[in-house]
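Here the complex is missing one protein chain, while the rest keep their positions.
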Amino acid sequence: MENQFDVLALGEILLRLSPPGNERIVRSSTFEKRMGGAELNVVSGISLLGLRTGIISRIPAHTVGMFARNEVRYSKVSDDYLIYDRDPDARLGVYYYENGAYPRKPGVVYDRKNTSINKISPEDFPDEIYENCRCFHTSGITTALGENCRRTAIHMMKRFKEKGALISFDVNYRANLWSGEEARKCVEELLPYVDIFFCSEDTARLTFHKEGTVREMMKEFAQEYDLSVVASTQRIVHSPRRHTFGSILYNKKEDRYYTDDPYENIEVIDRIGSGDAYVSGVLYGLLCEDGSCEKALRFGNASGAAKNTIPGDVTSLNLKEVENIIKEHENQGFHTEMER
Amino acid sequence: MENQFDVLALGEILLRLSPPGNERIVRSSTFEKRMGGAELNVVSGISLLGLRTGIISRIPAHTVGMFARNEVRYSKVSDDYLIYDRDPDARLGVYYYENGAYPRKPGVVYDRKNTSINKISPEDFPDEIYENCRCFHTSGITTALGENCRRTAIHMMKRFKEKGALISFDVNYRANLWSGEEARKCVEELLPYVDIFFCSEDTARLTFHKEGTVREMMKEFAQEYDLSVVASTQRIVHSPRRHTFGSILYNKKEDRYYTDDPYENIEVIDRIGSGDAYVSGVLYGLLCEDGSCEKALRFGNASGAAKNTIPGDVTSLNLKEVENIIKEHENQGFHTEMER
Amino acid sequence: MENQFDVLALGEILLRLSPPGNERIVRSSTFEKRMGGAELNVVSGISLLGLRTGIISRIPAHTVGMFARNEVRYSKVSDDYLIYDRDPDARLGVYYYENGAYPRKPGVVYDRKNTSINKISPEDFPDEIYENCRCFHTSGITTALGENCRRTAIHMMKRFKEKGALISFDVNYRANLWSGEEARKCVEELLPYVDIFFCSEDTARLTFHKEGTVREMMKEFAQEYDLSVVASTQRIVHSPRRHTFGSILYNKKEDRYYTDDPYENIEVIDRIGSGDAYVSGVLYGLLCEDGSCEKALRFGNASGAAKNTIPGDVTSLNLKEVENIIKEHENQGFHTEMER
Amino acid sequence: MENQFDVLALGEILLRLSPPGNERIVRSSTFEKRMGGAELNVVSGISLLGLRTGIISRIPAHTVGMFARNEVRYSKVSDDYLIYDRDPDARLGVYYYENGAYPRKPGVVYDRKNTSINKISPEDFPDEIYENCRCFHTSGITTALGENCRRTAIHMMKRFKEKGALISFDVNYRANLWSGEEARKCVEELLPYVDIFFCSEDTARLTFHKEGTVREMMKEFAQEYDLSVVASTQRIVHSPRRHTFGSILYNKKEDRYYTDDPYENIEVIDRIGSGDAYVSGVLYGLLCEDGSCEKALRFGNASGAAKNTIPGDVTSLNLKEVENIIKEHENQGFHTEMER
Amino acid sequence: MENQFDVLALGEILLRLSPPGNERIVRSSTFEKRMGGAELNVVSGISLLGLRTGIISRIPAHTVGMFARNEVRYSKVSDDYLIYDRDPDARLGVYYYENGAYPRKPGVVYDRKNTSINKISPEDFPDEIYENCRCFHTSGITTALGENCRRTAIHMMKRFKEKGALISFDVNYRANLWSGEEARKCVEELLPYVDIFFCSEDTARLTFHKEGTVREMMKEFAQEYDLSVVASTQRIVHSPRRHTFGSILYNKKEDRYYTDDPYENIEVIDRIGSGDAYVSGVLYGLLCEDGSCEKALRFGNASGAAKNTIPGDVTSLNLKEVENIIKEHENQGFHTEMER
Partner (left out) sequence: MENQFDVLALGEILLRLSPPGNERIVRSSTFEKRMGGAELNVVSGISLLGLRTGIISRIPAHTVGMFARNEVRYSKVSDDYLIYDRDPDARLGVYYYENGAYPRKPGVVYDRKNTSINKISPEDFPDEIYENCRCFHTSGITTALGENCRRTAIHMMKRFKEKGALISFDVNYRANLWSGEEARKCVEELLPYVDIFFCSEDTARLTFHKEGTVREMMKEFAQEYDLSVVASTQRIVHSPRRHTFGSILYNKKEDRYYTDDPYENIEVIDRIGSGDAYVSGVLYGLLCEDGSCEKALRFGNASGAAKNTIPGDVTSLNLKEVENIIKEHENQGFHTEMER
């Protein structure tokens, strides 16, 4: 009982290397060294808000893998289901990221083939993993990594679903990992198991060939696959350093849309992981004690918006901080300048 | 004669610890290490403009205290009236500060109880201290620290006043140090000794229960306590990284208000100490050779506005730099892009 | 069963601030920011070797406290028994440390009065804490902090002992925390509950007024208080950057001394915490599956010696690394130059 | 054939020292160390776009000079025509630069007298230098440095022109190097050899006493001195961190002006060298395989605008990056957020 | 003629990531970012001494690859024979390295599978590559990488040999890349083409099953495969921070051994690449204008010894610096303390 996980997520853990400040990769003499990965970002965001989470992954047993594990623990995400790859060629995926400033865009280089997670298999994990958890989350990135990851993801969705967990899935389409057609086929295969579905308007239109308004497309997804909640972020990129961020949620049972004023003119420091922070806010809102779509929307928008101001992939906002941001966002009156 | 101080200020010197750049306290692996303290900020700003100042305080004799003393000297503030606390438990106050970016606010954590200044007493200082000085400054922060500090502040105000110095006082109300009621009582007790009074509109209204427009409240203060000058800053916080800064001065003798176009859309790098830099500009304007309220307003606004662009609590702008900023602010014609 | 702790330790968590590299506190512009505390150092060392540990402490709920908690997790030490102090004046102890180089000694400044742990009480913790643990560890530092800490330490020793746990105690005498006489009285009061006792030769002689050789003093302690194991490190400080480190263990039941060749000419990078790393090696050696005094000696010496080469208070050596160091130390033949 | 240079430039190489991030020179404990110099900036920008370039200069043979040479190579600029000054007093020019933020302007301090380039002479270089090159570039900064530099610049212009190279000249007027009158006389002496002429509107008006619109002044220059192309940048400095950048080109043969939408609200990180990056874009546009004034304008504007987002004097944008920026600038439709 | 290369080397270029100073990989928040690779280390060392060199390799066309290319140029190594891999999955090998301090050894983690060089082929390079070069160098690391690299290495050895170049080969046996048996077979296959052979005593004994003294084994190699020169380093690792370094050379034609006093008690800062620096000193000594085995020994020993004091894989010592180290090493009289 007490050790039940609120959310377990399956996904790759990546080493992110970025030049400090405004430096460029082709020149800088150092890299900042951080951990990321869409699903890790999601669960660490949820943990910071107070729920119990864990990451399901496979990482090298060597010292760089141990750094990854340390970072997992740092965010109070359980490392109970990290499998260690002792192969001498075991490797952690790496990606290189640099910030942009108008008119220069941010840039990213991936080096994530043949990484330890590619040898993952459902057999690596004990059966108890399925007993103990209220919600399982993964994303289209995991299913795009390769056959083993895809198979494990779908297997786990089924098993978790059988045991009563909610299944959360974020399409997170990345053209450099697979083609739109591959993505569409795979996602359509797993959507029957999904309860909470995250999909951007562009992906709905371009990858799934949906038509109509965002609202229409969201509803169509929900009806076609019996999804409980469909969520879609709405980001406007004014420049690499100024974004506007909001979202829309659709609750199938209520047949109701939830939306709110977006956060405008966000002072972006690091936009990586803001979509994942949004997912963590939504899942927290749905899963916490007095959860609701209303709360999911508020926490999703605030977490997603505020992540843009935090360096690294992983958010660092705790419950009180997110609540203050929400309060301030809704506040029409006197605003304090600082958290003292 | 020659060694006369233009301004002496009584106040605590604090160690400020901040994560570098945009990092967060919960994560960063280093702290930038700077000195601050409202009154130190004020006198160091004045020294940089060319007047002679000193700080009256009590700090530990240990190596961290020596770092504080070094920083005092660095700003050409005299350390003649620093008292060294050789108690093995002597401690310097610390505060932790991190920058914000919309929608995440800056944050501060104080650790300033039981610090060396709390054992300060007027007896620590020689009588000559009162002979030699044109203006004595302190703030509500000092009077809020505790009984010894309050007693010393009021004692010094009286003694300096007797010897002909102008008395400057900045309310600088901090809800985490004392209640509004405590503050009101204490400040009302010392206002009879004050000549130059700094008080924000919010504090006038909320702490002193004044009513009416800012101008009305300022005038009321001046009349009630026979103040020469009352000054009030006007800051608009568009976001943690964009402020507008201006002020209004009231000269009782002339029964005249001074104001000017505010500095708009300041590119804020570190807003801490900008209020103190304002005070230093005003005091410089009143005390320098050709001093006047006109000059006080200009130097106050420029110093306060420009401090926002300087990392750390303490400004680093010298006379020529502030004069250039004023000239540029008033300039309608050709603007050079750079100080070459 | 599965969640049983191998070791729980009671002690203060401190923020350590050090200038980078060879810089000095009076001058450097940054501080490296790390966590320390004798008992935390011990349990994190044990966790890295593979046993399950937790820290019992009380820390502020604010963002600097959260940094402390993150660092606890980072070392896989459980934070289940961290109590959060929500008092607005809650503070974390700080200490400032700088490295030395002959003929300049390392230096340390403590600022650890009135910290959150001083309000600790046995009532803060659930009864289950005592059910679940094989060994309880604390040190003379904790008992020196003040009445509440001392009371809690002795209370916990008794309760843990009743429930069958081994009690480990490291005198760790610090003259700046209490007098030798206070220390002696307090330690003599709690020694009846102790099983594993760590005491240096100097402390035995100067604080406890023992006489004779180290071996004689160790045996006398064991007999006087029915201790199972007495351990004493033997460090030679050739210079701040070159130490020799070894130890001697006495097993009362066997009436046998264990000792080994010391590690000579250690290339010291950061000697803080090497005594604590020694304790963690010894406790690991006694508590691990095939534990013995022999193993305790080897792991204690290797952990203690190697900690000197690791920056920060807390060791970072995992089981494989310590085993390799032991193997190399005992190896008479071919030595590889690098861990590839 | 194969080793022909597309552009050779004559100019001084300077060591630039800047405090990191937002720090100020009067306080910071470190300097970032970079190389600059108007002509080096130009040729390194062109090399990054794919043409072959070299720098003609004279630098000290000591270790700081070797750092300069390394930086030259780093940008794939040939160091074949670097002359090494082995005089024990040989020195590299230094300049100190700090960023600004409104209302504080950026600042610069020059220390470039008596540097190694001041002893340059045409005799230092072999005759082959003139055989092998499509375009020779220098600027008014070089001619302002002193008699030797001026004489060498004019000598080289003539010799390169004789051998059929295009001559490019950027006035780049700096009031701290020479008076307007000196500049006018010198530039008028060398304009008869120039083909491509860069001159800002302000300089045309204030230094050359031209009148009328920019377009009229550009045309007048072209006609008076038989210039092929005259180019003039148009920069609006909204604040130190926000600029707008565009330009206008005049082609004498076609009697046609080229212009385009400026880049608005550039997020400025380091504006130094953006004028030089503009020159490199224009020269690339004119000299590349399918070169034209149209292309020169596009590459000039994009290079100049984007350089503002790159720390240091020297741009780091390669051909693909500049092409993407141009494409994005002209794109009316869907914009990706990131270069993946 | 003029563009002839003195040395061309075939080998992989790796990104090396190391925590700064004494930090550990499992904890540090940044990585220093440098380039390495045995053959690149060799040719950059030779270039610094004044000969013309180039690297033959295959690297990704992306921004991290461009960083690698920039570093190649930085050392004045020609990038004419770098092939760019435009595959979206192109990757640069990475290795993670941390320093040690007794009793903790340095550690390294490799991540160099499936890198761009593995798709190298002799067909990637024009025939002119073989025409133009006095010496071709590669190492056993290249031949261990995989089939393509091995095939290319042997093909190039033959072609270069046909065109009259000397062939230099360093066994550089790495147990983590291939087995001793694989190594032996491969090296025996290519030794018939080799002129200058580098092989350590351990490798001769353990991998090639040679017997006798070093001198006997060296001579046996020379006779068996008609090698001109055989060189063997002799390193004593007193501790990670203190080494002794010397070597022995055998000249077959003269049937003579060359040796010299080793450099004792080297203050090691970074030992990686010191073997490669030795090779570059030897090749420089053999290939420079007045080359000889005598000179090869001196430059090899000095370069190898001194590289240990330089951070990164690649040496940074120029001709004058190495000559001074040799002079000092041989000097029996007055020693200056500093290079002024």
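Just so it is clear, A, B, C, D and E label the chains in written order, and each chain counts residues from 1 on its own.
Everything that follows uses one rule, which is that a contact is a pair of C-beta atoms (placed from the backbone, for glycine too) under 8 Å apart; a residue touches a chain by one contact, two chains touch by 3 or more.
As the structure is a computational prediction, the values presented were derived from the model and not from experiment.
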Out of D:29, D:179, D:292 or D:331, point to the residue that touches the absent chain in the complete complex. D:29
Contact with the hidden chain, among E:25, E:230, E:266 or E:297, goes to E:266
For subunit C, residues in touch with the removed chain: 21-24, 26-27, 100-108, 110, 174-176, 237, 239-241, 271
Could you list which residues of subunit B touch the chain missing from the display? 3, 66, 70, 73-74, 76, 318
With the missing chain put back, which residues of subunit E would touch it? List them for me. 20-21, 263, 265-270, 302, 305-306, 308-312, 316-317, 321, 324-325, 328-329, 335-340
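Assume only the chains that are shown with their structure count from here on.
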Option in A-B, A-E or A-C whose residue-number contact pairs overlap B-D by over half: A-B
Quick check: how many Å separate the C-alpha centres of subunit C and subunit D? 62
Note: subunit E sits from subunit D at a C-alpha centroid distance in Å of 40
Name the residues of subunit C that each touch 2 or more other chains. 20, 28-29, 66, 70
